[in-house]
Structure formats: C-alpha cells, structure tokens
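In this view, the complex is presented without one of its protein chains, the others remaining in place.
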Amino acid sequence: MKNDNSYKFSREFEKADKKFQVGELLIHGNEVVIAAGPCSVESEGQMLETAKGVINAGASILRGGAFKPRTSPYSFQGLGVEGLEILEKVGKKFNVPIVTEIMNTELIDLYSEKVDIIQVGARNAQNFDMLKRLGMQKRPVLLKNGLGTTVDEWLMSSEYILSNGNDNVILCYRGARGIENATRFSMDIGAVVVAKKISRLPIAVDPSHAAGKKEFVKDFALAAIAAGADMLEIEVHNNPEKALSDKEQQLSIEEFGELMDDARVVAKAIGRKIR
Amino acid sequence: MKNDNSYKFSREFEKADKKFQVGELLIHGNEVVIAAGPCSVESEGQMLETAKGVINAGASILRGGAFKPRTSPYSFQGLGVEGLEILEKVGKKFNVPIVTEIMNTELIDLYSEKVDIIQVGARNAQNFDMLKRLGMQKRPVLLKNGLGTTVDEWLMSSEYILSNGNDNVILCYRGARGIENATRFSMDIGAVVVAKKISRLPIAVDPSHAAGKKEFVKDFALAAIAAGADMLEIEVHNNPEKALSDKEQQLSIEEFGELMDDARVVAKAIGRKIR
Amino acid sequence: MKNDNSYKFSREFEKADKKFQVGELLIHGNEVVIAAGPCSVESEGQMLETAKGVINAGASILRGGAFKPRTSPYSFQGLGVEGLEILEKVGKKFNVPIVTEIMNTELIDLYSEKVDIIQVGARNAQNFDMLKRLGMQKRPVLLKNGLGTTVDEWLMSSEYILSNGNDNVILCYRGARGIENATRFSMDIGAVVVAKKISRLPIAVDPSHAAGKKEFVKDFALAAIAAGADMLEIEVHNNPEKALSDKEQQLSIEEFGELMDDARVVAKAIGRKIR
Partner (left out) sequence: MKNDNSYKFSREFEKADKKFQVGELLIHGNEVVIAAGPCSVESEGQMLETAKGVINAGASILRGGAFKPRTSPYSFQGLGVEGLEILEKVGKKFNVPIVTEIMNTELIDLYSEKVDIIQVGARNAQNFDMLKRLGMQKRPVLLKNGLGTTVDEWLMSSEYILSNGNDNVILCYRGARGIENATRFSMDIGAVVVAKKISRLPIAVDPSHAAGKKEFVKDFALAAIAAGADMLEIEVHNNPEKALSDKEQQLSIEEFGELMDDARVVAKAIGRKIR
C-alpha cells in the first residue's frame, strides 16, 4: 500500500525530500531545526524570558501552547486567544517563526493569520475534518502521530492535508502507547526510521512528551537525531517548577543549553548541523 | 483520582446507575439495548431493508454512518448530509431512535436537530473542543474510547461532556490497539469491567470494530453481555458483500438474527433481557 | 500459515475438538471444567480447607503453586517439592486431579509421576526446550500464553508439545501486556475466540491473573465462558488476606461460590454445563 505513487506523502510520488521555507528558515535541509518553548503560554514575561533563552541556545522556532488539550476538563486549559497573541508578539520581537497547537476547526482562519506553523496534536491526529481544512490553507502544518496510531495511519492523516492542496507538512513523532510504564509514552525509534524511509516529508520528534520526565529528554533527543530526525520540538520553561502544565517534563533554559551542546555534536557526526 | 466525587462520571459523585430515555427507550435499565445497522448509509433502499431486518430481530436503535472517518482520504467518505437525511427518514418510518457519528463541530446544530444519539468515534475521543460543545446541547452522546486511550482518559473525555451540562452519555468500548494481529483491535474485556465499576454511565460495546472479522463478532458480543455491557452496537448490512466500507466485519441480517438469539439467552442468564 | 494441515494444533489437521480424559474427568466436552485453588501451596491445612471449599462449590481440579515464578528473587518462591507433595496428597484425599506449574526441565520426571496436569506458565511459554520434553511424556499439559506472545506464537508453542508425541494440551489464556493500567494484564477476549477457531485444542482462561484484582475476576470469568472457554483456572484461598502471594487477586471461598453460581447459568445459557 505504502509503496504506491498515488500517495502524495510517499517517496514513490516524489523521490526527493520535500523542503520548504518558513520565513527565512529552511525545513528539511541539512540543518536539524529546533523548536523550543514552554508547554503553555502563561504570560508575556514568561514567554519573553523563555524565548530569549532558547533562541540564544540555538532554537530557530518558538513553541508555546495557547489552547491546551488536557485529559481532564478541570486542568488548566491554556490562555486561548490571549496566549496566541502573546506568542505572536514574542515571535515577532525575536523574529522567529512560532508553532502552536490548534484544537478547533473554527479557529483555522485565525491561526492562518497569526501562526507560522500550525500544530495538530496527538488527540486530533485523526480528526479528518480538521486535516482537510488545514489542507485548504497555506500555513505549514506540524502533524503529530496519535497515541494509538500506526505509521501507516499517521502518514494517511498527512495525506488528508496534502490531497487538499497543502504539502508543507512536518510529521512529528511524540511517542505512542506501549507496554512500558517507566516513561510517559513508548518512544519507538522505528516509527521515525520507517516514516523517513516511506515518506518524503520532514520528520520531527518531540522527546518531551515521549519521555514525560526531564531527566530522559536529552537522551531521547540525541537518539532521534541519530535516527535521522529533521527537527526537534522540545518543552523548555524559564521556571519549570512553577509551570502550570507538564511540570515534570519541561527543561530549564540551562538544561536546554546542555542538550543543544550535545545535539550539535551528534548532528555534526552524521553530517548535519544545528545552529 | 478516579474515586473522587468531583468527577461527574463517577459512582462517588452519584452511586446509582445513570439512566435516561431516548424516546420511549430506557438506556441503562434492565434491558440490554441493541443498536444495529450498516457501517455506512449507502442508499434509502439499503437502509430500509437493513432497518426492517434488524428491528425485526430485536434491535431498538438504528445505526448508520453518514460522515465516515476513513484512514485514507481516497476511501469512500460517506454520503454526508444526504446520508443523515436518509437515516433520519428511515428511523422515523420504523419509529426507532438513530445513532450516527459526528466528525465536525460545525455540524452539531444539525445533528442536535436530526439525530437521537450523537456518536463520537475513536478518532475524536479526545477532540476536547467537540466534547465541550456536545456538552452544551441536549442530545445523548455515545462516546467511543480512542485507539490508544486508557480507561481513565476515556472517562475524562466523558467529563468534558458532563461538566458542560449534558449527562446523557453512553460510554462505548470499541477495542483498542494491542499486541495481537489476528483481530483488528484488542477487545480488552477489562476496559468494560473497570469502566462499569468506576462510572455510573451506561457502557456499550461495539464488537464489530474490535473483531474486524464477521466470524468473531458473535462471541465478542456474548462476552460483552456477560461482562456487564448495557448496550451493543453492531454492524449489519442487508448485503455485506456489496458494502462500500468495512465489508469484512458486517453481519448479514440472518447472522445478526443468530447473534440475537444467543445474546438473548446470555442476557437472561445474568438477569437481564433483550427484546 | 495457520490454515495449514501440517500443524497438529489446527482444525485443518483434525476438524473435531480434541478431547481427553484426566482421570474420570473429560476435558473439552460439554462441561466447562473449573480448576481452583490458591496461588501458592502454603501448608497442608490451607490446602485441605481450600480444596474442601472449592470442590464443594463445583471445582473439578485443584490448583496450587509449589514452584513459583516470581518477578523478584526476594519474593516467596514457593514450598517446592514439599508443596508438590502436599498438593498431591490433598488431591488424592478429595479424588480430584491436580494442576501445578513446572519451572525446571529437570523436574519433568517428578511432575510426570505426581501431577495430573502439568502447567507451563507465561514466563516459560516459549521455553522451547521444556516444551519439547513435555511432549515426550504422557501427562496433559496446560500451556499459558506468554506476556507478549501473539495467538500464532502461542499455538506454535503448543506444536512443540504435540509434535513430540503428546497431544493432550490445554491452551490457557491468562491475559497479555496491553496499553491499560487499571487491570494487571489486558484480557483480550479475541485471543480466546481466535484460538478456538484455529485450534482443535481445549481453551482455558485464567481470569485471576488477567484481572489482578478480585473484584474484576467474576466478570472476566463470565465473559470467558460466554466467549467459549472450555475451562477456567481460578485463584481461591481459604484466607486471602493472609496469602503469601497474589493477595489482591485471590477470591475467598465464599466469593468463589458466588462466581460459580453465576458461571453455571451463563454456561447453561450457551448450552454447556458446570457441575
């Protein structure tokens, strides 16, 4: 099925890596692109401080959640539009693209206006109606795998976007359900390797959600780069202990800097670079 | 966490089974309620013939997909609004409630008007925005578990509906990803048993999607009833060989009749009934 | 592969159910056979009291662990040969067959002499050397699935016994690793249903290990019977609170009696009986 040139995500459809620009940044080139920032946008001060820290350490994209998909309705749900506007403002200030998750099809126009890369999270990875609509707008889409989706299903989700006219899609592996409880999710490196072989799309990895604990994040990130990831998305908070969500898995700016130092040498070893 | 009276789905919040009416039909009473019908609404003729067959055999609710969540964008996507209207018409003709899946938050008003029980499928089981909106309207919701969600996460999804004002929710287990390939999904009977212990909501089971092959459906259905399921949702087609989707797992009307005969005696054995 | 008459476990090799006697007890006949007893043999008094209780309630086989496969080397490892001798003595006193697990190939002769049904646990389900040797002796073997084996692999393990000359094998499903944490293991009813379709061997179910909590055991047992299980193996202790292992999942004799009452009516509903 996968080796079928009728699927636009596949290398049978087009052998070459699909590359595209986000502003001045090239996605899927030789550079392993790093997106970093907090789980949730909490305030302008938090975003300014975090952005300064992560960009200084080498991140090229700023992440931050405005609308948050939380398992419980009673957990902090994000600042919503206000969070989006803070993120936009801070991204502009530092002149870096921003990536943030969309949870609601009705907000696509707003996201298309304000957001450089629109993220589809694990919970909406098979929200086909949303994917179709995202295919009809022009912003690049970062598409995570679902908690229980296979690589085939994940690629097919990307096809909903591509077949509707938008082929600027980044596949982002964020771990999946497995048999292990010591980590938050199973980080099956095979998913990354297989997706890269089959698909011409860039592959990102989110080590933070897979690990679920900050002490594992760096090793997950290094493994992802070695396995061929074209981009990483990492949760970093200027003050992790005070974070309103995902406290345990967000790195401090200092820890992120250490990760970047190691990531740079691994990337170099396999012939790639990190800025 | 689960034994916490702050969750409206829980038996700590309210010990008694949550019961409610759909038209004249009582959900979560002594009767194990059977919903049956094709995977996809394909034509009025198909629906009339299937409805006649399944109602005759003891089904109380008519199911049929109008908007279909298909892994591939190139698979048959359902008849859409036209399918919804056929389903509504046939339900009215036979005077039975209808259940069908919603894939798009913008269609909630239309579904609230036309559909007796609004189904949220596995792919939208953590589409929290959709769940919130469904909590703000009055139709009962049948909420499937996600392909990779745990029981806790599934119950928390129901809380998004309940906490927004609608407590007419049916939890429907449809199998989950597991380590076995001989069936389409893992039919973990523990999910049904645990959900029933923790939650006051009625628990339905969809043996068709879990099994993925028609020859396994009956045994899955009997196991579900024995484990305490309050409702079953079963795929039946008047001509399965010609079905436009899920051909392998849809029962013929005759096979459904045989399932119902066996289901009736198992239900009776545990002190319940099937009409 | 499975529909291949070269596999002795398969219905292609021989269509009819494989039946055999253990003493006066017919396995794989119309009767759903119940094996019950404690996780571990702890003392003669415990075994006498438990045996009396479970046989009185309708069990036909007495179970009890003498050599215990414990995850930790520092947990109680069973009484060993002494436990085996207590079990043998109590089985003879009540004139019921005994079933107990073997962990060591060198003890096969001893087990062949003393034990009516030799159990291979999940941890040795692919100990192929042990399986071959068990095929070369005459006692029936109860073969559990491995924690991470598929149905195909489980059946292939049985083939190691059958192909070496012993076709008195009972397949016993004890749950497998899955994505759910609310139960000890995933009780994928599909494994039972698929094994029954493919194989002519009798299928047992162990609801105790799958559930891991006593409050779930009955519903798991009823589901197993409804799905077609030919035998159940259930952990029962005369004083569960004082049990040296698996305290949480062992039923009291009274709880076992209630389970049997319900099991009897479900078995009857599907045309089978429990004594």
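Order as written gives the chain letters A, B and C; numbering starts at 1 within each chain.
Basically, contacts are C-beta pairs under 8 Å (C-beta built on N, C-alpha and C of every residue); 3 or more make two chains touch, one makes a residue touch a chain.
Please read all numbers here as calculations on a predicted model, not as lab measurements.
K.L.:
Among A:19, A:197, A:247 or A:273, exactly one should touch the missing chain; which is it?
P.N.:
Per the contact definition at the top, the residue touching the missing chain is A:197.
K.L.:
Looking at the whole complex, which of A:55, A:118 or A:210 touches the chain that is not displayed?
P.N.:
A:210
K.L.:
Touching the absent chain in the whole complex: find that residue among A:143, A:187, A:204 or A:253.
P.N.:
Once the missing chain is taken into account, the touching residue is A:187.
K.L.:
Extract the touching residues of chain C with respect to the undisplayed chain.
P.N.:
6, 67, 69-74, 103-106, 122-124, 126-129, 132, 146-149, 152-153, 156, 159-160, 163-164, 176-177, 179
K.L.:
Which residues does chain A use to touch the chain missing from this display?
P.N.:
With respect to the unshown chain, the touching residues of chain A are 148, 150-152, 175-183, 186-194, 196-197, 210-211, 215-216, 219-220, 222-228, 262, 265-266, 268-270.
K.L.:
Identify the residues of chain B touching the omitted chain, counting contacts across the whole complex.
P.N.:
148, 177-179, 181
Please note the rule applied: only the chains that are shown with their structure count from here on.
K.L.:
Return the distance between the CA-based centres of chain B and chain C, expressed in whole Å.
P.N.:
Between these chains, centre-to-centre, one finds 34 Å.
K.L.:
Could you tell me which residues belong to chain C and also touch two or more other chains?
P.N.:
Each of 148, 177-179, 181 in chain C touches at least two other chains.
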